[in-house]
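Note that one protein chain of the assembly has been removed; the remaining protein chains are unaltered in position.
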Amino acid sequence: MIRFNNDYSEGAHPSVLERLVDTNMIQTPGYGEDEYCILAADIIKDLCGSEDLDVHFLVGGTQTNLTLISAALRPHQCAVSAASGHISTHESGAIESTGHKVMELPSSDGKITAEAVRKVHLDHVNDVTHEHIAQPKLVYISNPTELGTIYSKKELQDLSDVCREYGLYLYMDGARLGYGLTCEGNDLDLKIITECCDAFYIGGTKVGALFGEALVIKDKVIREDFRYIIKQKGGLLAKGRLLGVQFLALFEDGLYFGISAHANRMAAIIKEALTAAGCGFLIDTPTNQQFPILPDEVLEKLGEKYAYSFWQKADNNHSAVRFCTSWATREEDVKSLANDITDLMMSGKV
Amino acid sequence: MIRFNNDYSEGAHPSVLERLVDTNMIQTPGYGEDEYCILAADIIKDLCGSEDLDVHFLVGGTQTNLTLISAALRPHQCAVSAASGHISTHESGAIESTGHKVMELPSSDGKITAEAVRKVHLDHVNDVTHEHIAQPKLVYISNPTELGTIYSKKELQDLSDVCREYGLYLYMDGARLGYGLTCEGNDLDLKIITECCDAFYIGGTKVGALFGEALVIKDKVIREDFRYIIKQKGGLLAKGRLLGVQFLALFEDGLYFGISAHANRMAAIIKEALTAAGCGFLIDTPTNQQFPILPDEVLEKLGEKYAYSFWQKADNNHSAVRFCTSWATREEDVKSLANDITDLMMSGKV
Amino acid sequence: MIRFNNDYSEGAHPSVLERLVDTNMIQTPGYGEDEYCILAADIIKDLCGSEDLDVHFLVGGTQTNLTLISAALRPHQCAVSAASGHISTHESGAIESTGHKVMELPSSDGKITAEAVRKVHLDHVNDVTHEHIAQPKLVYISNPTELGTIYSKKELQDLSDVCREYGLYLYMDGARLGYGLTCEGNDLDLKIITECCDAFYIGGTKVGALFGEALVIKDKVIREDFRYIIKQKGGLLAKGRLLGVQFLALFEDGLYFGISAHANRMAAIIKEALTAAGCGFLIDTPTNQQFPILPDEVLEKLGEKYAYSFWQKADNNHSAVRFCTSWATREEDVKSLANDITDLMMSGKV
Partner (left out) sequence: MIRFNNDYSEGAHPSVLERLVDTNMIQTPGYGEDEYCILAADIIKDLCGSEDLDVHFLVGGTQTNLTLISAALRPHQCAVSAASGHISTHESGAIESTGHKVMELPSSDGKITAEAVRKVHLDHVNDVTHEHIAQPKLVYISNPTELGTIYSKKELQDLSDVCREYGLYLYMDGARLGYGLTCEGNDLDLKIITECCDAFYIGGTKVGALFGEALVIKDKVIREDFRYIIKQKGGLLAKGRLLGVQFLALFEDGLYFGISAHANRMAAIIKEALTAAGCGFLIDTPTNQQFPILPDEVLEKLGEKYAYSFWQKADNNHSAVRFCTSWATREEDVKSLANDITDLMMSGKV
């Protein structure tokens, strides 16, 4: 079975793992106060174009989201998210568990617009009963989104402008940020993201690390005492060095971007084969997640050899599924999948 | 200014107030362990047709909802509600504040159906990633709904059946229950509600009391230690007797139902005038809340004399508004409103 | 049975009740935005010596404590309280339920000292692992305390100074504030309390009202959006006028202080009889709660006629109990109790 069902089926990129092995017996202070974390944070700040940032390393994405959001909000405030956002759909109520509503905005492409945020804010303040309604305070976006789409520079800046105008926080979940920053059509980089967002995280778990997310916080109110809150939420890793070492390996020589670009190239091969075979897509995406709509018979055949994620029924005998590539995807496996798709779709075998 | 903007503009029904005055200097134990509470609970149990119930008296509706729901759910479980449900829209995130997501179901009439609940449940259990998704466990309905509509016996029984089939709790918010149980077309009563629901509350604040809701709990798991949770959430009234005395006044001779029917009759007069004047309605309702769509010019004129609630814009120069009647509404005021509506709509004054 | 077990055995002072009756049928806006609340708040601000305050009226003490404290703290911060403080002992974990630890300080008299607070703060910041420890941020005191004792002006100012020096909030629970401000030896008043505290509440439930606490907030950070949080925690009374009307009755002509002084006088009669009879006390208190240590045989006898609260065993055949007086206590009942104590203790009947 060759796995395309997600982008975390393997361990870490060999260079990352090697670094962990090399530093294994070195003694360091705990809880992220070691030299590796400090060094990795410095490199990330540099890439973000500012010294005036806090960088915290956490183990996973849900943990990062709930820690950041609960640190940012007062009790009556809520996070605004696309209905398809990870915090809305796939975190078992983690944000609500910290006491805060997630207000869902409808979205067909996983993104939310500045205009939608403006409307949410104005509808709230103009409602005479607004003290009876959870107050929108933080805008959560993911880039790439859960549907593999990306924000343009213009879209992000517009969101940022409206958030600043109304005193809202803008927070980006970058679980797959590498894939977004290296795909065709992208015009964002870490500096622009830092300018636009109050906080965001650079995902490592899905991009070459064993685990780990680098949370960058620009807003000074959120930054205050943040490590207490990481600890309280169970996210302060005793051997924090493990995170520092991994992000050092990923960022000191640009490995993060190189392996992300590789995954996008692998996805493009699949996309091309699907397109050539006449498949439709749930949505058009330039990143490592592809959402083709395929005949259920074809999917059944493919499923004997490849793991993919079922996404949703498209009609009585077609389904949308997800194929993911990653830093670990081998070109031979992608070509084999592409060939099998072509064969099954074209040759009338199904 | 004559207020039709809500059903809690006055104090208490005179009979209720009189009883509070009469018992004022009698010494009782605190926290609802007095004879009035015990007596009122017994009368309510009797009306519900079962001894095997717990009845708790709380001060307000949001407090009752958050106490009951947080007592019923484990951390990962969520409440399912119509998107227009009070817990979704008008409790400032109270349920989320106790740690639980409110899953919203679309609804045009404020109600949710057995089929919608079945789908929510089956979609959840059939999703292979369901451990990553808040688990639907409690179905919240309001009767009458926030839009003044009511559940039929058949609809409630169907909801109850599907909840039992899947191990879900069914909870009814009866903030305006009296108005629902005495309106035209209603075929529910307290006995049927008790049979169908695991818990529900009989609203006093909007139906004759100064304040107070009688929460009836049938489910034994939720009942356990419930008074601890009332206390913890700040809802255990020191002079609990005040609640017992009021519910005694409301229920020992059927006052509750009599005054509810009065409010519905007053609403029907307004409805009739609006209909005769050719107004459309946001929704057709048999209870004390009416949601006509009126020209903004007419509304402006009416607003000089009567308070109403703005609901939503209907088009560029029409709006849906809410007129509420209550136990306290005087027929002369309703007739005056009806006449003014007729005048303004018919005579071409606007 | 004559009840001395607490200070909330009756309804409201007749003047308060009368005002509720008089205003009963007047229509007002809901949720505390009526003229009575505004007027009552203005009177209270005047007594506090400042316009720059927010006054909110809530129904009960636990509700007030949990709303204020959860509004004031970020997730990792905790409240510091005497171990005997109401939030530590008798609110069923209400503060923890909002996510915050209550750090308990030992105290023999129910009070905490500036020095103890200084130590807590310095111990925290000097601990190199302090990011792993809940951060003390709010100092909770009650006046009178749960043991009937009071803070002097000097003690309160010292507490205030140390709190300001270290950026801590000082919050006073005044559930029985009237009894404290009118007792022998008191040198506090509302103006001094306002100067010293960031927030405090003036208790009505135990001092003449049916229910209700007037929460005065001076700190501007806590004040922001506070009504959202009252609503979220279930404390926003629909007919908020009921609170305004009662506090108006209590404060416009000084009724609150008059009835508090009465209760203290009644308590002094009991205290005198106990002292004359040679009883010891758990603690010496000038307010409406008296904690004598009595032979269990005497207590049994007294219990046939009077309700009191058991407090703790003193030795094998003596117990400390609490006798409470209130605005409602009749001199004849107190004299009867005093006589019976004298009789039982002196005449060798036991």
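Letters A, B and C name the chains as they come in the text, with residue numbers starting at 1 for each one.
The criterion applied here is as follows: a residue touches a chain if its C-beta (ideal position, glycine included) is under 8 Å from a C-beta of that chain, and two chains touch if they have at least 3 such contacts.
What you are looking at is a predicted structure, and each value in this text was computed from that prediction instead of being measured.
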Among B:Gly11, B:Gly61, B:Gly85 or B:Gly99, contact with the omitted chain is made only by B:Gly99
Per the touch definition above, residue among B:Ser84, B:Thr149, B:Gln232 or B:Ser326 touching the missing chain:
B:Gln232
Decide which residue listed in C:Lys101, C:His121 or C:His262 touches the omitted chain of the complex.
C:Lys101
So which bits of chain B touch the chain we can't see?
31, 70-71, 74-76, 98-99, 131-132, 134-135, 224-225, 227-229, 231-232, 236
Would you write out the residues of chain A that touch the absent chain, in ascending order?
1-3, 6, 8-12, 14, 17, 20-21, 23-30, 59-64, 66-67, 91-94, 97-98, 205-206, 210-211, 228-229, 231-239, 241-242, 328
Determine and list the chain C residues touching the chain excluded from the picture.
75-76, 78, 89-93, 96-102, 104, 128-129, 131-135, 310
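Everything below uses one rule, namely that only the chains that are shown with their structure count from here on.
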Please work out the Cα centroid separation of chain B and chain C, and write it as a whole number of Å.
34
Taking each chain's centre as the mean of its CA atoms, chain A sits from chain B at a distance in Å of 42
Return the residues of chain A touching two or more other chains; collapse runs of consecutive numbers into ranges.
75-76, 98-99, 131-132, 134-135
